[in-house]
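A single protein chain has been omitted from the complex, and every remaining protein chain is retained in its original position.
Right after this comes subunit A.
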Amino acid sequence: MNVTAWRDTAYSEPGLFRAAVLALLVHLIFFAFMVFGLSWRNDPAETMVVELWSDLPQPIKPAPVVKETPPRPEPVRQPPPPVKAKSEPVKETTPPKPAPIRVEAPPPPKKPAIEIKEKVVKPQPVKEAVKPPEPVKETPPPKPEPVKEKTAKPEVVKETKKAEIEKEKPVKEQPPAEDTKRQQQQREQEAAAQRAAADRSRNMDEIAKYKAMIQTKIRSRIVLPPDLPGNPVVEFRVTLLPGGEVLNVVLRKSSGYSAFDEAVERAVFLSTPLPIPPDPALFREFRDFNLTVYYREML
């Protein structure tokens, strides 16, 4: 009896429970450090890259858009005013553009009439109002055309004609009465709304058209693996640079045939640069888009 009692007391150890709690605590602290102390995610600075590039194409585009039809910017392009402001310094750096505009500036004799109208119509930066009207008469015919070739031609041409007619009218009618001027403003606003709607639908057409172009371009470069059963579909997420170059391709939904998936992925990289709309506003749709490819197209 005495011996067992001895043994029991001899082997009682202090702080068993406390030691277990402390051991758990040490592990919890270490684990928390591992989870929160280290950055386990590697996000590429994608947004930075895109913003740096998106500045470049703009100086080419805003200029014709503004010149086409002065009232249009009101509904659709209200956000871009800063962009226009930006484009000015860029114009100075690229000699080919500003040169013709400035040379042409002095000749037009109707300048004052238009200037007044412009100021009434758009409450935008004064610099803008002074500069764009100068080329309005000279530039519209040659400039918008490159853009319109790809788009619905008749509409826009009509629009520009309308605009020109409207612009010429006030020159004659201004002296008699200001009522006619107000009417004209109303008319212009209506026309602007119409144009905005047309613009939107045109944008949709444009996007659809470029999507089709991208599809055909990629399709032409796919080396299809032979004899796959059924019609497998593969879905990729494609990220583009503003030049149309393929930055990244991510598989979103595999077709189940890795040979087909890889063939499509390779084809996407092969077909760089992809055809993209020159308008930076439209390019936003293509910066990051889903590409779905069917194995058999004609089914």
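Assorted remarks:
Simple rule for what comes next: a contact is a pair of C-beta atoms (placed from the backbone, for glycine too) under 8 Å apart; a residue touches a chain by one contact, two chains touch by 3 or more; residues count from 1.
Going forward, contacts and distances are computed from a predicted model.
Missing chain, UniProt protein name: "Tol-Pal system protein TolQ", from among "Tol-Pal system protein TolQ", "Cell division protein FtsX", "Aminomethyltransferase" or "ABC transporter ATP-binding protein". If you put the hidden chain back, the residue from A:216, A:258 or A:292 that touches it is A:258. As for the chain not pictured, it touches subunit A at residues 5-6, 9-16, 18-20, 22-24, 26-27, 30-31, 34-35, 40-44, 248-251, 254, 258, 261-262.
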